[in-house]
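In this view, the complex is presented without one of its protein chains, the others remaining in place.
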Amino acid sequence: METEGEIEKKEAAMAAEEEEKEEEEEAAVAGDVSLQELSKKLNDFAKERDWEQYHSPRNLLLAMIAEVGELSELFMWKGEVRKGLADWDEAEKEHLGEELSDVLLYLIRLSDICGVDLGDAATRKIVKNAVKYPAPSKGGA
Amino acid sequence: METEGEIEKKEAAMAAEEEEKEEEEEAAVAGDVSLQELSKKLNDFAKERDWEQYHSPRNLLLAMIAEVGELSELFMWKGEVRKGLADWDEAEKEHLGEELSDVLLYLIRLSDICGVDLGDAATRKIVKNAVKYPAPSKGGA
Amino acid sequence: METEGEIEKKEAAMAAEEEEKEEEEEAAVAGDVSLQELSKKLNDFAKERDWEQYHSPRNLLLAMIAEVGELSELFMWKGEVRKGLADWDEAEKEHLGEELSDVLLYLIRLSDICGVDLGDAATRKIVKNAVKYPAPSKGGA
Partner (left out) sequence: METEGEIEKKEAAMAAEEEEKEEEEEAAVAGDVSLQELSKKLNDFAKERDWEQYHSPRNLLLAMIAEVGELSELFMWKGEVRKGLADWDEAEKEHLGEELSDVLLYLIRLSDICGVDLGDAATRKIVKNAVKYPAPSKGGA
């Protein structure tokens, strides 16, 4: 039998979870998300489940590659696919969003575990690419 | 021989390029970047170089997979790698940041070309994962 | 109602299938198989199912990558894995054999569809590698 104290504790835990779920759902419609926000969410997620022990760099890399495989599966028998996926039905597009996300989430987590600031690195990489492949002069004669 | 008008045009073009470069460098140190910002940068980048013609979904997917290969190359002969990459030298870490970025940039571009809002999809996926793998009750008895 | 002729035809078809299955099972225990034998089997397999229409180079490449993802899934949460897989149970090893095979079969089929003799190319590549990475002289002073 549960004591009153135990019941109170459980209720508090359920309320906390409820609140967390609301926060997450709010975020889900918030529009523009940053890499650091996602990284933080993933970190909390792993911590709460005691999954940090599994998140070594090569484990995460292989997990990401597994997701790249699932992403490829969506494209494999389709021949050339047109921009915007005009011929795909809603369920397929939804599925695609999930597989793209899975790759992203493991990529962010891998970066984090390796101590790489992915947003910073990506921004620098775009600058580096701009130097490597200069755009044709826009106002040029 | 160049006319005065042509010289002026060139100078304007160079100034515009200079300004753009400054903006990009500023962004490079800006800290927290969003997926939509990166997506916009990549879109501008492709437009300026007339590369949109090559950015079909399966081309971008294969380009991303090529980058996943380069990322794997950094980890392939190392045996298990420890969190934080204590044994890696600075040049390797820098290289890793670039390869992680290359995967990210093609992933964002692929999502964009497919009409998927990646930040939104990823946020939703975290919520879905939280439902699938509930965290042990934090205040639980 | 089936006529006698139809029944005979069906029986002949079943006998042919039975025979084919026996041949395949025989092959399954035959020990050493060549790349050309596997290539031929895959070609027959596709022809009999009218699947040749789906076997374009990039479709097969993506199908192979999907299988590489499934293969990675078997290794992803394991940390470093020892040679010979001492800690794996029989079901996992069986599963591994299937995933390795799936990668192989799509790789062979991709080569075939591209007009590449994979066995020949692989043999040449080993020779090329031997030139690139010479072995320390065996009888050397």
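Per-chain numbering from 1; labels A, B and C assigned in written order.
The working rule: a contact is a pair of C-beta atoms (placed from the backbone, for glycine too) under 8 Å apart; a residue touches a chain by one contact, two chains touch by 3 or more.
None of these values were measured; they are calculated from a predicted model.
Peer 1: Shown chains touched by the missing chain?
Peer 2: By the stated touch criterion, the chain not on view contacts A, B, C.
Peer 1: Which chain A residues would touch the chain omitted from the figure, given the whole complex?
Peer 2: Listed in rising order, the touching residues are 58, 61-62, 65, 79-80.
Peer 1: In the complete complex, the non-displayed chain touches which residues of chain B?
Peer 2: 54, 56, 58-59, 62-63, 65-70, 72-73, 75-79
Peer 1: Across the whole complex, list the residues on chain C that are touched by the chain not included here.
Peer 2: Counting over the whole complex, chain C touches the hidden chain at residues 6, 9-10, 12-14, 16-17, 21, 24-25, 27-38, 41-42, 45, 48-50, 55-58, 61, 64-65, 68, 71-72, 75, 78, 80-85, 93, 96-98, 100-105, 107, 110-111, 113-130, 133, 135-141.
Just so it is clear, only the chains that are shown with their structure count from here on.
Peer 1: By the document's touch definition, which label belongs to this structure's chain graph: line, ring, star, complete, or other?
Peer 2: complete
Peer 1: How big is the rotation relating chain A to chain B when the fit is done on Cα atoms? Please round to the nearest 5 degrees.
Peer 2: Rounded to 5 degrees, the superposing rotation is 180 degrees.
Peer 1: Give, as an integer number of Å, the spacing between the C-alpha centres of chain C and chain B.
Peer 2: Going by mean C-alpha positions, chain B sits 36 Å from chain C.
Peer 1: Averaging over Cα atoms per chain, report the distance between chain A and chain B in Å.
Peer 2: Using C-alpha averages as centres, the distance is 13 Å.
Peer 1: Which residue numbers or ranges of chain A touch two or more of the other chains?
Peer 2: In chain A, residues 56, 58, 65, 68, 72, 75, 78 touch at least two other chains, as defined above.
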